[in-house]
Structure formats: structure tokens, C-alpha cells
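Have a look at the structure below, then the notes.
Only one protein chain is missing from this complex, and each of the others stays in its spot.
Chain nomenclature is as follows: A, B and C, assigned in order of appearance, with residue numbering initiated at 1 for each chain independently.
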């Protein structure tokens, strides 16, 4: 499917439901796709951080992406993460994602190894050159441990290497300056800027971002679609009120706490516990090394869903 | 002067003009106060990071604060930074600021030494107990290297230890969650939340913050006053446009680059070069170890002022 | 081949020579193995950071490891890195390494995703349970961005999950405390501790470490073998003198500087430039996103080799 330029709206990073024995649960994944498309999302992003791409083997990644492509069936674009350490490994992921039917690719800078901005630029150029799909940069210093330089992004946008950016830096001031830089180059309608920060979508849209990739959008896609619609229509007070409601719901990523498990376990487990409680997926399991939520944490998730009006 | 509760509006962190021989330039400082009050700012904040509090000796700090109090002459509240490493040292600063006529104090968590949230809480309680002035917490992990925990802030707000917060974390999502926490406790009109992020003021106000402490407000106070007025009136598109203009002007903090000097030299030197170019202060000098801007950097500052319509 | 317990001595992390077209250069890799074994190293470690494991595709990793196993031909043990983001992906790597003939596995904590010590422990337990080879933990916070907790390591040592540790933390004080902890549990001869810090091998051996995994040992294996022999014999002044000479040679990792490339490019490129200059490998190429050394940098490498008495 052809990707709109720019891509606007709500693009949830799909969770990847698993069975109790750790396989990709294709039926639940297809149900999740319907949950999102039924709420009116504008595209989906498979194999991102929320999709446990880091935890899935290559075989599972391909299985998940094929399931998503089939379930979406061309109704909206499917972006696919190609998360791996360095260029040649990402190329292997990119070829697999293209073969599985992705409409666009989303790649981080190299990680594990440190990089220089010139190496980041070369990395994206090689990927774009080798696989003929629109390419998004995924700027996520919380996992990648480097941040993409604004100058590098503007250059790669101007030359056509990158089609867009998923910004998960949490730095809205930097995002605004990037948007100004794009405008100064006349690229504001040619390069897609999506925020990955669930709690400041109103602010990012007010600053000119085109859309949002909210992990929490797995759980409450309709909320993000409403928020986006308010913002597009200039109803900023309503947008902020919807954002506030979603910010309250976001507490489900902390329901498990971090006393005996990582923040990642708490967050991804919180999303899956909520999807399970909502009846969307069959099993809330996450993949190793992530740890399951306790019953008390699941109860807190259910309470938050009720407070947000979702049950 | 009695501090409004909450304190709303634009509260610039005053630069501290120096003479060529490194003394506080009282005449220029008084002129800067008029520059700001003439533009309609709602309060001023002396001895903050932008005021080179970290670079000024105790004697200079007192001289600067006395000059500000005298120049303001009760027209707006004067907040004073009491920046030092640990509790007893901050108390010395706090007593001096109270004696110099400050209307409220602004303190960071302890730094140099690591702290625990319980120690941060004790720190603020001791300061509030020892000096009878409203106390603001200054959350600035870029300089203090710890971040105030949201739970600590909510507790200190609820018990009345803290009157407000200057948030310079850059984390607008966290700020929104704090504002929701205050609302859940009925404290939204009892505890002042000011953002210290120059580039996302529209967003912070949309999320419910009461005001802003913009270093860039030294240079363009009228711009921030307009931005604030748009936001208060619900004219969010105009607020964002004004914010965009100010974000363009903000490039003056980078005019010097960081090839031979620190980011601090570039930023504080950029503000002072602009104030000097605007004719507000007599000399753009900063204090050691900060380094002066090159002529080329000053020229870039002048160009940015012109582009922003200030000259 | 059975792994000695503890494994003592010099265990270089093999570079992976590439051809000009980016394939693994099996002939050069075999020559490198001879270069090291001829110098008397006690084991080799394939597919570590110095071996560009992060840059190699799965196909290349397997090709490199098979070449090493074949070239070593049972003369010393072959440890193999199984570097990937999370547990199931590491298991895929571990099965491939076992099939290729590795004598032991070396795994990091999960990365990209944050982890909790309990998750780290579960990670290593699952790997050890699934693949029946001695397992070393690779503690390298510079790339993995978490550090293994001492308590976790001691528990995993005591229960037999881990056979040893490659410590690349640079924290010799922590290493000493770990060694004391092992001694307190009677594990000092049951659990192998190898330092990955090229510049403090004398110190680590003095503190009780069993050996060293020096990237620089690709270039000067005889130097590290001499250093180890001095230390084992209690000739500490000679050990320190040899270490000083090697510390001078270590400057080759900085020959390229970091103006236009990453530290990783400079370091791995420096090793390969040296091996090329010494005639051990046919081509100094590294894999994307790493960048080649300039001619000037290569000249500096040659100068350092001469100063260290290697040419």
C-alpha cells in the first residue's frame, strides 16, 4: 500500500500477543488489529519496542509481521520495525520485512556499538539504498543510547533518504526546533514527524507534528483518535482534556512497579494485562527476560481501565 | 511584597550584568529590570542559573539581589535563587536573600553529594522552617544531576513546605503527570507550577502550568508576555506561532558553538550579547570560567535579533 | 575441547578479518589464529566486541566461528560470543555457536531493553539450561548500558549457572571485591575471572584474576603472554614494565581520532590496521557502520608499532 506523504494521525505500535508457550498468537494479533482499525487509527507499526521486537526471534518477527499484513489487508499502511545492532544486520531485517509485505521500514541508529553522526547517516543511506521502501528513523535514546543529531535528520530528510521520524526522545523543545528546521527547508509536508510520547500528543500536534505512535494506543485507540481529531480541528482545550484522561490511564505502565522487575516488564506487561482484561487478546504473557505481572498489579490495571471509562 | 497564589505569568530569570572589571553593574541591572517590567512581566527571578548565580561570589550575589529589589520597588514579586551545595550552605544563602528583600526563595536539591528522595524532602523542610518566605523547588537535573521525585514534590506541596516548582527537566510528560497529581489532591490553585523550558511554553500552559521562567525572556520579554496572553485567552494557534518565533530566536544560545567553550558560555554569553546589542546593558561580559563570545558569534546574535523583529 | 577450571592466561578476543567486498576472510582469520597460538595464548574468544560480532550478520558469525574452530583444531579452547538483545535471540545464537563447535559461550545481559537483576539472572539461567556448554557472563556497561550486580554474579557462580566472567567494566575496585566474594564462598578456583581491560592486567592479576581478554592482544599476543608469565611468577616490576609498554601501544586505538568517526571505528580499525601492517591479515576493512582509517591514521599506527618494537 502506498504511504501518504506526510503520514498523519494515530499509528499504534502493535503489541505482539503470545501464547502460554511463547509462540506468536496470530489469532489475538489479528483481533488486536481489528480493535485498532475499528477505532479509526490511521496506520499501524509492527515490530516496535511495544511489540517486543527486541524480545522476538527472527522467526517470530516474521510470523508477527505476516499476520499483521494479512489482518490489515491494505486498509491502512503497515510500518515495520527493523531493529538490530548495526547496518548489515538491519539489512537482513529490512529484507525480511519487505518480503513479509511491510509498506515502510522503521530503523534506529546502530546500537551496542557507539556511533558518530556521520556513521548514523551512512547507516540510513545504506538501508534506504538496499531496500526500496520508505524509511523512518526511530530516535529512541532510552534504548539506543545515542540520539540522532538534528542536522543529520534534516540532511537525510532533504536528500530523500528518510521519509519521516518517530521521535521518542521526550524532548518536545527539540522536536519543535526540528519542525522549524523542516519548515525553513520547505519540507514540512514532505517529511513525516511522529511523536512517540504518549503524554504530550496535544503539545506535539500544536507544534506541528503530523501524528503519534502511542504504545498506550493499543489499549485505548479511540482515545488517541479523538485527541487527534480535536487537535486537527483546533479544539485544543478538548484535546488537552482527552490527553489528561489518557495520561491518567498511562499509570498502567507502572502498575507492576520496579521492585522485582524492569520498567520494560512493567510497561509491556501493563499493556498486555489491559488488552487481556479488555478481552482483546487471549493471554497476557510477555517474552523473556520480561517477567509476568503479579495478581495485585493486574488488579491495579483493571482499576485504571475502569477509571478511564474503558470497562 | 506578598506573592500571589498561584503565581501566574512570565517570570524571567534575570541576567546579572557585569562591568568590564567583573563587578556587578548595578545601573545595567536596573535597566534590565525596567526592560522586563516595561514589557509586562509578572514577577522576576534573581540569582538563577541565567543570572550566573553559580559564578557569582556571595558578595556579588547580595549586591545583585539588593539592586533588583530596589529597582523593582514592589511593582512585582522578586524571587531569589539560593543555589548552594547542601542544606546548611543553602540556609546561609537563604538568610542573606531574605535580608536583601526577596519575596520568595528558589532552592535546588543538594548537589555535588548524591541524595535520596528522603534527604531532598528533609532539605526543603529545613529551609522552609528556618526562613519564613515562600519556597520554590528548582528541578534542574542538567546542573544538579538528580531529579526531584514526583511523590516528594506532591508531599511537600500538600504539607505546605513548597509553594511551587520551577521545572527545568524538559520532561513535559512528567510535568503533565505532576499537574494531574496536584489536581487529584485539590492543590491546582495552591501550588505554583512554572516551566523553565523556553521552547514549550504553549504546551506547558495547555497542560495547566501557571507560568514560565524563560532565560530568553531577558531578551524578548514582550514575546513571552504575548505568548502567555494568547494562551490564557485560549488562542492556542497564535500562542504556538509566537512560540515558534521565540524558538527561532532561541538559536542565539548556540551562536558561539561549543568548539572552544562550554554550552553555558554560549548560552549566557548569547543572552548578554543580545542585551548589549539591544542597548539594555553596558557590557556583555560574563564571569569566569565562562568565556566571551567571538565577534563572529556576536554578529550571529545580531542577525537573529533582526530576524525575530527585535532590532 | 574441555575447558580448564579455572581458565587461566591470555584469551584474545579475535578480530574478524574481512575481504574488500565485506565477506569474512577465512584465510586471514586462520592466519590470525596462528599468530596468536604461535605466541602462546591460552585460549581464544571469537565473536566478541573486538570481533565485530555486533557488525556481523548471523551468516558471517557462523562462518567466522567455524573458521576459528577449524584453525584452532583443538589446540586451545574456543570461547564464542553469543551477542544479542534478549534471551530467545541469544538462545538462537547459542545453538548456532554450539553447532559450530564452540567450547564455551559468552553472553551479555539483555540490552536495548532495560533489565532488573532478577531478569539478568533468569536470562543466564535459561541460556545455561538450554545449551550444554560452560557459560561466561560478559559485563560490558559501555555497550550493554547496564552493569551486572555483584550479588547476581556470586549467586550464579555458586549455583553453577556461570563458569566465569569477562569483566570489561574498567572498575578494578569492583573486580577485587568480586574476587573477595568468590574467595569467601570457596569459589576462587571454581569460577574464572577474566579482565577485559588491556591497561591494567598486572593489577587485575595481582588482585587475583585468572586471566585477560585483551583486544590489543590481537596485535601483540606475545606481550600479553610475557606479562602474564611475569605475573604468575611474582615478577611484578617486570609485569608492570611490560604493561607500560603495552599501554603505550594501546594508543593505536586512538590513531584515527573521533572527529569524523566513532570510538569504535577508531579502535577496531586501529587493531585491523596494525594486523595489516604486521602482515597478518590481507585487508584492514571493517564492517558498516564502521568507517575506514585515513592514511594519516594508518601512518600513526605504523609508528606506534615501531615504537613498541613490533616492526
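Methods note: a residue touches a chain if its C-beta (ideal position, glycine included) is under 8 Å from a C-beta of that chain, and two chains touch if they have at least 3 such contacts.
Remember, it's a predicted structure, so these values are computed and weren't measured experimentally.
Across the whole complex, the hidden chain's contacts among the shown chains comprise B, C. Of the listed residues C:16, C:108, C:140 or C:243, the one in contact with the hidden chain in the full complex is C:243. Taking the complete complex into account, C:171 is the one of C:92, C:155 or C:171 that touches the chain left out. The chain omitted from view is touched by exactly one of B:19, B:86 or B:238, namely B:86. For subunit C, the residues touching the absent chain in the complete assembly are 170-173, 176-177, 180, 197-200, 202-203, 206-208, 234, 236-237, 240, 243-244, 247-248, 250.
Subunit B residues in contact with the hidden partner, per the touch definition given at the top, are 22, 49, 54-58, 60, 83, 85-89, 91-92, 110-116, 118-120, 122-123, 126, 143-145, 258, 260-265, 287-291.
Note that in this section only the chains that are shown with their structure count from here on.
Taken together, the touching pairs link the chains end to end in a line with two free ends.
Comparing the residue numbers each copy contributes, subunit A and subunit B share more than half of them at their mutual interface. Centres computed as Cα averages put subunit B at a distance of 49 Å from subunit C.
With each centre defined as the average position of its C-alpha atoms, the distance from subunit A to subunit B rounds to 35 Å. Of all residues in subunit C, none touches two or more other chains.
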